[in-house]
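One chain of protein is taken out of this complex; the other chains stay put.
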Amino acid sequence: MSERSESRAGLLELDDLSVTYRIASGEVPAVRGVSLTLDSGAALGVAGESGSGKSTLAMALLRLLPRDARVGGRILLDGEDVLTMKWGRMRAVRWAEASIVFQGAQHGLNPVRKIGDQVAEPLLVHGQARPEAARKRVAELLDQVGLPTWRARSYPHELSGGQRQRVMIAMALACSPRLIIADEPTTALDVMVQAQVLTLIKDLVAENGISLIMISHDLSVLADVCDRLAVMYAGRIVEQGPSGEVFHDAKHPYSKALAAAFPTVGDPAARLAPKGLGGDPPDPMQLPTGCSFHPRCPVALDECATLDVELWPAGERRTAACVHVRAKEEAS
Amino acid sequence: MTSVATTRRRQALSRFWADFRGHRAGVAGVAVLVAAVVLALIAPLFIDQSVTSVVDTTGDDFDAPSLAFPFGTDESGRSILLMVWWGSRTSLLIGFLAALLSIVIGMVVGIAAGHFRGWLGAVLMRVTDWFLVLPSLVTALVLAAILGGSTFTIIMAIGITTWPSTARLIRAQTLAVESRPYIERSKALGAGHWHITTRHVLPNVAPLLLASTTLEVASAIVTESTLAFLGASANKTSWGTMLRGSYDFGAANEGAWWYILIPGLAILAVVMAFTLVGRALEAVLNPRLRRAS
Partner (left out) sequence: MTETQATKEKVSTAGQNLLEARDLHVEFVARGRRARAVDGVNLSIGEGEIVALVGESGCGKTTLARTLLGLERPTSGEVRYGGTALDYGSKALKAYRRQVQLVLQDPTGSLNPRHTVYEAVAEGPRIHGLADEETAVATALSRAGLRPPERFFLRYPHELSGGQRQRVVIAGALALNPHVLVADEPVASLDASVRGEILALMLKLRADLGLSALVVTHDLGLAWNIADRVAVMYLGRIVESGPVEQVLTAPRHPYTQALMSVLPESPERVVLTGEPPDPTRIPGGCRFHARCQVLASGKAAEAGVDGKCRSEPLDVLPAVPGAQAACHYADVAG
């Protein structure tokens, strides 16, 4: 415990991470130079649409990408580079230090094995516990995620969608990881169940000092759970900052559009006025020149078509990759 | 409008051919099949029924392969080469027609059973199951025996006994297609049974049908040979009846290996070719396999 508190800062550091898929018709850059830092015990939300590279980013963190993906840059987990790690060490890291919760809990569980056995599997495989101790730990874990312990004897089909997602979270917690990566953990769930699962994740992070990276297209959900937000577009982070500020006062026009897509009920500005963004996400094989958002941007300038944008400071602990932000910074 | 649509179709077809060309075994299969079919079609230009006649033979009994008879002769001195060539007409005809019959019955029953999910579907499936558990070879033998041995009978016998597996396959695929939201959308647009089955279900099961047809032809040729070997034949020279003859006249005892081997190899080559084409078609047309690549 004391060991953990010593390494307060920088549990996870991404340095110019890039992922390129090689397919028959060429190369698809999915992630194009992402740098970010996750402090120990912090929760970071990564927002973006399909094709923005957010899921690729998550998979890259634990080297779960398919073979045709080429990864560049560095991923430092506790100062250790994940990309150059030996295979055996990687496996140990996957269970003991960081684990991942996928969307679609329906498919993540083996339908013919009991819940308890599946949760206990990582404990037994990694020789962390004897069967008796594992059983006790499973009961503990199920209790932690709010499931009655007798559920260990159930099969996946006897559980509802929300309960299955809880089991997935219990599995992720089994080896007491320090980092949990949750990829759209509530997408297929009902509002009420979604709220339950989100509350659970929030509490677990707060109580156990686990760090969290949560990935979603729903900015409002991320703002609710995470301390900081990173918004991705076309493989790059376009805005980063404390979640409340990014959600309510986005600097980048894309983050603004994402935030407006999920209106606050009761907000007169959103009543009978749904807000969207024209155009479609760009084809990663034919990215626009300059700022890759400029063809859809409502406030684009002429120079945006040629200007290389980067993350400019946009306030305290905030950055945004928009020419308007740079202009403001320079003026002040 | 329509002309552009045709161009689009042509593009799709050329893309399909490009994909298919990638499967070398499939291309080899097509080459063998084209050769076999062309040879069977042009046979009357060079030879006729008389090559199967025991009366006007030119060779000796069980002549070993020689320059005059490249594949030797049979028990009556007939040329094995010419017999195999002539016999390919019957074998291929029975193979194609029996497969067609089996596929048509299987398709209609399968789509109907998958589309009408009430009592009609249930009844159709029970009938299919009933046919499926009948020992098909025995049934075919009995049918051929009752109806008498003509080419038509053999085709019927093979067609009637082999359709249930196709029906099962098509029904499963129909059920998968019918659960897609676009069927619901089509119903909401006002589509009736005919529209849904012909516009949505059929095009989606067609690739499967095509692939399964090629496999079916192969198995029909084998079944014809088996039936002929067991004595239920069309009384016309086919590869199966030749094998039967080789057995009847003790070709093995006479050391006339060519009499057994040549028709056997002909069957093997055509069946292999069909199977290779079928596999390649499946790989090219099956959207799931294609998407993975």
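A and B are the chain letters, set down in written order, and residue numbers restart from 1 in every chain.
Keep in mind that, in the parts below, a contact is a pair of C-beta atoms (placed from the backbone, for glycine too) under 8 Å apart; a residue touches a chain by one contact, two chains touch by 3 or more.
What you are looking at is a predicted structure, and each value in this text was computed from that prediction instead of being measured.
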Residue among A:Asp15, A:Glu49 or A:Asp227 touching the omitted chain: A:Glu49
Residue of A:Asp81, A:Asp143, A:Asp190 or A:Asp249 in touch with the missing chain, whole complex considered: A:Asp190
Selected residue (touches chain absent from view) among B:Ser76, B:Thr139, B:Asn204 or B:Thr226: B:Asn204
Interface with the undisplayed chain - residues on chain B: 1, 4-5, 8, 180-182, 184-192, 195, 199-200, 203-204, 287
Residues belonging to chain A that touch the chain removed from view: 49-50, 160, 162, 190-196, 199, 217-221, 223-224, 254, 257-258, 260-267, 270-278, 280-281, 296
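We adopt the following convention: only the chains that are shown with their structure count from here on.
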Chain A and chain B, separation of their C-alpha mean positions in angstrom: 54
